[in-house]
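A single protein chain has been removed from this complex, and every other one stays in its place.
As written, the chain order gives the labels A, B, C and D, with residue 1 at the start of each chain.
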Amino acid sequence: MKKQLPWAKKQDNHHRKVRIVRKRNKRPGLPPGTLVYTGPPRTDKVRISVLDFDENTVEESEPETPEDCYDFRDKSTISWINVDGLHDVKIIEKLGNHFGFHPLVMEDLLNTNQRPKIEDYGDYIFIVLRMIRYEKDELKDEQITLIVGDAFVISFQEDIGDVFDPIRDRIRKGRGRVRKMGADYLAYCLIDSLVDYYFTILEKFGDQMEQLEEDITVNPKASILKRIHELKRELMFLRKTLWPTREVLHNFQEIESKLVTKTTAIYLRDVYDHSIQIIDAIETYRDMLASMVDIYLSNMSHRMNEVMKVLTVIATIFIPLTFVVGVYGMNFDYMPELRWKYGYFMIWGVMIAASLIMMAYFKWKKWL
Amino acid sequence: MKKQLPWAKKQDNHHRKVRIVRKRNKRPGLPPGTLVYTGPPRTDKVRISVLDFDENTVEESEPETPEDCYDFRDKSTISWINVDGLHDVKIIEKLGNHFGFHPLVMEDLLNTNQRPKIEDYGDYIFIVLRMIRYEKDELKDEQITLIVGDAFVISFQEDIGDVFDPIRDRIRKGRGRVRKMGADYLAYCLIDSLVDYYFTILEKFGDQMEQLEEDITVNPKASILKRIHELKRELMFLRKTLWPTREVLHNFQEIESKLVTKTTAIYLRDVYDHSIQIIDAIETYRDMLASMVDIYLSNMSHRMNEVMKVLTVIATIFIPLTFVVGVYGMNFDYMPELRWKYGYFMIWGVMIAASLIMMAYFKWKKWL
Amino acid sequence: MKKQLPWAKKQDNHHRKVRIVRKRNKRPGLPPGTLVYTGPPRTDKVRISVLDFDENTVEESEPETPEDCYDFRDKSTISWINVDGLHDVKIIEKLGNHFGFHPLVMEDLLNTNQRPKIEDYGDYIFIVLRMIRYEKDELKDEQITLIVGDAFVISFQEDIGDVFDPIRDRIRKGRGRVRKMGADYLAYCLIDSLVDYYFTILEKFGDQMEQLEEDITVNPKASILKRIHELKRELMFLRKTLWPTREVLHNFQEIESKLVTKTTAIYLRDVYDHSIQIIDAIETYRDMLASMVDIYLSNMSHRMNEVMKVLTVIATIFIPLTFVVGVYGMNFDYMPELRWKYGYFMIWGVMIAASLIMMAYFKWKKWL
Amino acid sequence: MKKQLPWAKKQDNHHRKVRIVRKRNKRPGLPPGTLVYTGPPRTDKVRISVLDFDENTVEESEPETPEDCYDFRDKSTISWINVDGLHDVKIIEKLGNHFGFHPLVMEDLLNTNQRPKIEDYGDYIFIVLRMIRYEKDELKDEQITLIVGDAFVISFQEDIGDVFDPIRDRIRKGRGRVRKMGADYLAYCLIDSLVDYYFTILEKFGDQMEQLEEDITVNPKASILKRIHELKRELMFLRKTLWPTREVLHNFQEIESKLVTKTTAIYLRDVYDHSIQIIDAIETYRDMLASMVDIYLSNMSHRMNEVMKVLTVIATIFIPLTFVVGVYGMNFDYMPELRWKYGYFMIWGVMIAASLIMMAYFKWKKWL
Partner (left out) sequence: MKKQLPWAKKQDNHHRKVRIVRKRNKRPGLPPGTLVYTGPPRTDKVRISVLDFDENTVEESEPETPEDCYDFRDKSTISWINVDGLHDVKIIEKLGNHFGFHPLVMEDLLNTNQRPKIEDYGDYIFIVLRMIRYEKDELKDEQITLIVGDAFVISFQEDIGDVFDPIRDRIRKGRGRVRKMGADYLAYCLIDSLVDYYFTILEKFGDQMEQLEEDITVNPKASILKRIHELKRELMFLRKTLWPTREVLHNFQEIESKLVTKTTAIYLRDVYDHSIQIIDAIETYRDMLASMVDIYLSNMSHRMNEVMKVLTVIATIFIPLTFVVGVYGMNFDYMPELRWKYGYFMIWGVMIAASLIMMAYFKWKKWL
C-alpha cells in the first residue's frame, strides 16, 4: 500500500505550508506599536556588525551593545549596521529610539511575516523585503528590513547567514562604485544581490524541470505528480514575494526623496528590470508545469488504456473458445461430432482459425 | 448506501448558504429611508454601553435609554457608545435623530446585509464593516457599523459578543496610545482588531489544511472532497468581505476630512497593509485547495486504476487456463492426450508454465 | 432510453435562448432614426397613465391619446407619464416630437433589445434599463425607458404589469419623500424598485440552490446537471443586465446636469451600492454552482467506481474457482484426486478457503 | 471506422484557418511604403463607382480610369468613391497620389490582413474595418478601408459585393438624413451598416445553437462536438474583429478633428453602443457553447456508464452460475448430489434463486 501514498514521507512539506501564514505570537488586540517579536523563538545572542566607510577608509567592527552603534548616526562616513536576529526586542528598541524610528516601523520590523513594502518617513526610508536563499538545498525565507538614512543603512535579518558577502567584500576591497557613493547606492547593492539570487534559484528550478520532463518520458510514476505540485507551490511562493518586491523597486526608484540620488535611481531601474525578467520566467515555468501535468495525465491514461485494451482483447478471444470447448463437454446422448474420428482435431482447427481471424480483425481495427 | 452520500448530515451547511443573500424582511418598493430591521428576529433588550475618556479620566456606564447618551455628543472627552442589537428600531431612530444622521445612514445601519463601505458626511464618517469571528468553533458573520464624529465613536453590532475586549481593557488601564488621541484613533483601534482577528482565522485554516493534506496522503476518502469544498466556500466568503474592507481602509486613509488626523492616517496605512497580507494568504490558500483537489482526484483515480489493473490481470490469467481445462473436459471419443498416463500431470505443468510466463510478461510490461 | 435524455421536455428553454439576441424586425441598413418597433408583434391598445402631483395635490388620469399628455410638459407639478406598450409607433412619435426627443432616442426606445445605458441630452436625461421580474414563476425580461425632464418623467414599458405599484401607492398616499421632491427623485424611486426586485429574485435562487444541494446529496441523478446549467444560464443573464445597470447608476450619480440635485445623488449612491451587492451575490452563486458541478461529477464517478469495483471483485473471485472445477471436469484416464473418497469435499474446502482468503485480501487492500 | 472521424470531410474548414494569418505575398524586409497587394491573386478589372450628391442632386457614374475621379476631390458636393478590388496597384497609387495619401496609408490599404484601426492624418481620416457577411451561407471576411475627407469618402473593398446597397438606395431616393449631411455622416452610415450586419450573423448563430441544443438532447453523437468547435472558432473570429472595431468607433467619436461634426458624433455613439451589444451577445454565446460541451460530455459519459454497468451486471450474474454448473461437471467418483433423484432440478432451483437474489440486490443498490 505504500506505493499509492508517495507523499507521506517528506516532513519538510509542512514547513513550507506554515510559512504562508506564520504563527504569530502576538495576541490580536494588542495596542499598535507594541514591540513583539513574532518569529520562531530563539535563544542565541543577537549579532551586530558594522561596516563604516568612505572613499578612502573602511572600518569594520562588531559592537557588543546597541549603544556602541549610536555614534554612527551622525558620522559623515557611510555606515552599514547589520543586525542578525530580532528576538531580543530590547536591542531593537534602543536602536530604534536613538535613530528615531516611528513605532509602527519598529512593530513591522519585528513582525517577520510582512509583505515587501517601502515607506518614506522623510528622514529615512523604511524597506521590508524577503530574502529567499538555499540553505542545505532547501528554500529558506527570511524577512529583511532596510532602513536607509542620510549616511547610514541599517539592515535587520532574522537569522545569521545571508547573500551579502560579495558586497562586504566589495566594500572592504574598494571594488566597484560602492565606496564612492552614498547610502542609497549601498541599499541598492543590497537589494540587487537579493534579487540577483533569484536567478540562482531559477537555474535550480530549470534543472529540476528538465529532470522532471525526462522522467515523465522515460519513467512516469505517481510520485512525479507530487514533485510537480511541490515545484508549483514553490513557484507560487516565489511569485507571491516577487510581485510586491517589484512594486517596492518601482516605488523606490520613483520616490521623491532627498535620500535617493538620480544616479542611484538609474541603477534601481535596472534591478526593477531584473525583477520583471524573473516574474516572466516564473510565469513561463508555471505554464510549463501545467503542460507537464497535462502530458503526465494523458500519458498515464494512455498507458492504462493500453493495458486494459490488451487484457480485454485476450479475454475476448478466449471467452468464445471456452464456449466452444464447453459445447463438447456436454453429456448429450446423441452428439454426432463426438463420435467422428477426427472431431477432436477438427475442433482444434476451428478454434485456432477463429482466434486467428479475431486477432486479425482486432489488428485491422487498430485495437491491438 | 450511506457511504456514498457523505455530505448529508451537517445541517449547519445551510446556515452558511443563507448568509450569501440573507432573507430581507423589507418588502421591495418601500420608501427609501424607511427604518426596517432586516436581520433575524430577536426579543432580548438592546444593550448600550458607554466608555467616556480622556488622557486622565475614564468613565464607564450602561445607559438604560438612548436619551441617556444624548450628552456625549457635545462633551469634549472622547466617547465610545456601543450598541449591541439592532432589532429595536426606536432606539436607533432616537439616537440617529439626536446625533443628526442622514436617513440613508440609518437605513443602511439596520439593513444587516451591507457590503463594507465608507461614506463621509462631513460632520461624521459612516463606516460599515463585517465582524467575522469564531463562536463555538463556527464562523460567525455580523455587521458592524461605526459612526466616527469629532469626539465620539458610535458602534452598532447585531449581537452581544465581539472582538473589542482588548481595546476596552487598554482604555480602562490607559495602555498604549488610545487615551491620548482622538476619536479617529479609537475608530482605527476598533478596525485594527477586526482585521487582526482574520489572522486568527487564517491560522485555524492553516491547521485544517495541514490536517487535510495529511488525510489525502494517509487516508483518502470521499469525504475529503466535501471538506475541501467547505473550506473553499469559507475562503470565498472571507474574500468577499475582505476585498471591500480593503477598499474601505484605503479610502479611510485617503479621506480628506478634518476628522482624520495625519498621525492616524499612518496607522490606517498599517491596517491596510495587513488587509493586503490577508488577501494574499487567502489567494494562496485557494491555490493550495485547488492543488489538493487535483492531488485527491489523481490519487483516487490512481487507486482505482491499480485495483482494476490487478483484478483484470488475475482474470486474464485464469481465462486461458479455464479454456485449457475445458478442452480436456470435452467428450470426444478419440482424444489421445486423455489416454496418456501422465497427461493430467503434463497439463498441470503446461498450465503452471503458461501462467508463470504470463505473469512475468505482465511484470515486465509493468502492468502488475 | 428516455432516461438518458432528461432535458428534452421543457419547451420554455428555447424562450430564454432567444432573449440573448432577440429577433429584430428591422432590416439592416435602414436609415438611422427610422422608427421601427422591434419587439414581438402585439395588437392590443397602448395604455397611457399619468400621475401628476406636487406636495399637496395628486391627480391621476388615463389619457386616450398622446395629445392629452401635451400639457404635462410645461406644468410646474411633477408628472409621471407611463406608457405600456411600444407597438404603436405613431403614439411614441407624437409624444417624442412634442417633448422634443432626439431621433436616436426614439429609435432606441423602440428597439427593445437595448443594453442599459444613460445619455444626457441637456433638457432631459435618457435612461434605458431592463425590468426583470417573475411572472407565473418564470423570469420575464422587459425593456424600460425613462426620460427624466425638469418636471416630468416619462416611462416606456413593453408590456402591462410592472414593479412600480408600491411607488404609485406612495405618491397617492403621500408616504415617504417622493411628493416633496423633484422628477429626479421620482426617477430614483423607479430605478430603486427595479434594482430592489433583484433581491427577491436572488432569494428565489437561494431557495433553488439549497434544494439542489440537498438533491445532490440525497438523490443525485442526471437531471441535476441540467438544472444546474439552467440556473447558470439565468445567473449569466442577470449578470449581463446588471453590469451595465451598475454603470448607468454610477453615471447617473456623477452626471453634471441641472436635472439631478445633490440630495438625489446621495440616494443614487445607495442604489449603486445595492447593485454592487447583487453583483457580488451573483458571483458567489456562480462559484457555488461551479462547486456543485464538481461535487456532482465526483459523486457520480465515485458511485460508478464503487459499482464497477464490487462487480469486478465478484468476477475475480469466481473466475479462479471456475478454473478449479474445470480441472476436475477433465476426462483424463488417470487423475488420482478423482478417485479419492473425500476428493469432492476436499475440493470444496479448498475453494471456500481460497475465496475467503481472496476476500480478506481485497478487504485488507480496501478494494471491497 | 468512418464514424470515428466525423470531421474529415468539410474542406472549407481549411479556409477559415488560413484567414487567421493570411499568406502575404510581400517578402519581409521590403522598404516600408512599398505598394504590394497581399490578398489572393485576381485578374478581373477593378471596378470604380461614384455617387456624387448634395441635398438636391445625385449623380452616379462608373469611371473607367482613376483619373476620372480626380475632380471629385475639390467639388463641394459630397462624393462617395467606391473601389472594388485592390489587385491593380497602379490604380490605387494614382488615386492615392492625387488625393495626397501618406505612403503608409497606401501600404496598409493594400495589405488586406489589417486589424481595424483609425488614424487621423489631418486632411483626412483613415479607417480600416473588416466587412463580415454571408455569401452562399458561408462567412466571408473582407478588408474595407474608408478615407474620409472634407467632402469625399473613398471606400476600398477587396471584392465585388457588399452590405452597402441600402445606403446607395437611400442616397438615390433621398431617404433619411444622408443627403443633407456631410462626408462624416456618410462614413457613419457605411460603418453602421457594417456593424448592423453582425446582428444578422448573430441571429443565424442563435438558430444554429438552438438546433445544436436540441440535437444534444435528442440525438447526441460525436459530430456535435465538431460543430460546437466550429461555432466556437467562428465566434472567436467575430470577437477578434469586433474588439478593435469597437475601439475604432470609440476613437472616431472622440476624435478632435474638424472633419467630424458634433451631430455625427452622437450617431457614432449609437453604433458604438451596438458594437458593445454584439460583443455582449458573443460572450454569452461563448459561455453557452462551453456549457453545451459540458452537457454533451457528461451526457456521453453517462450513456457509456449505463452501458458498461448493465453489461457488467449481466456478466456478474452468470459468472457464479457458470461456476455452479462447473462444480457438477466434475468427475469425482463420489459426489453424492449427482446421485440424488432431483439433484438436477434442485440445482436449477438454486441457480434461479441465486440470480433473482442478485438482481434484487443490484436493483436495491440502484446499479441496474
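Just so we're on the same page, a residue touches a chain if its C-beta (ideal position, glycine included) is under 8 Å from a C-beta of that chain, and two chains touch if they have at least 3 such contacts.
None of the values given here were measured: they were computed from a predicted structure.
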Contact with the hidden chain (one of D:36, D:160 or D:222): D:222
Contact partner of the left-out chain, one of A:44, A:67, A:138 or A:287: A:287
Selected residue (touches chain absent from view) among A:65, A:97 or A:200: A:200
Residues of chain D (touch criterion as defined above) contacting the omitted chain: 4-5, 7-8, 13-14, 17-18, 20-21, 23-24, 27-34, 102, 104, 107-108, 113-115, 117, 119, 222, 225-226, 229, 232-233, 236-237, 240, 293, 297, 300, 304, 307-308, 311-312, 314-315, 318-319, 321-322, 325-326, 328-331, 335, 337-339, 341-344, 347
Chain A residues that touch the omitted chain in the full complex: 163-167, 170, 175-178, 188-189, 192-193, 196-197, 199-200, 202-203, 205-206, 209-210, 213, 217-218, 266-267, 269-270, 273, 276-277, 280-281, 284-285, 287-288, 291, 294-295, 298-299, 302-303, 305-306, 308-309, 312-313, 315-316, 319-320, 322-323, 326-327, 329-335, 365, 367
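In the analysis below, only the chains that are shown with their structure count from here on.
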Numbering shared by both copies at the chain C-chain B contact, with half separating same from different: different
Degree value of the rotation bringing chain A onto chain B, based on Cα positions, nearest 5: 70
Whole-Å gap separating chain A and chain C, where each centre is the average of the chain's CA atoms: 43
Mean-CA-position distance for chain C and chain B (Å): 27
For chain D, residues contacting two or more additional chains: 329, 365
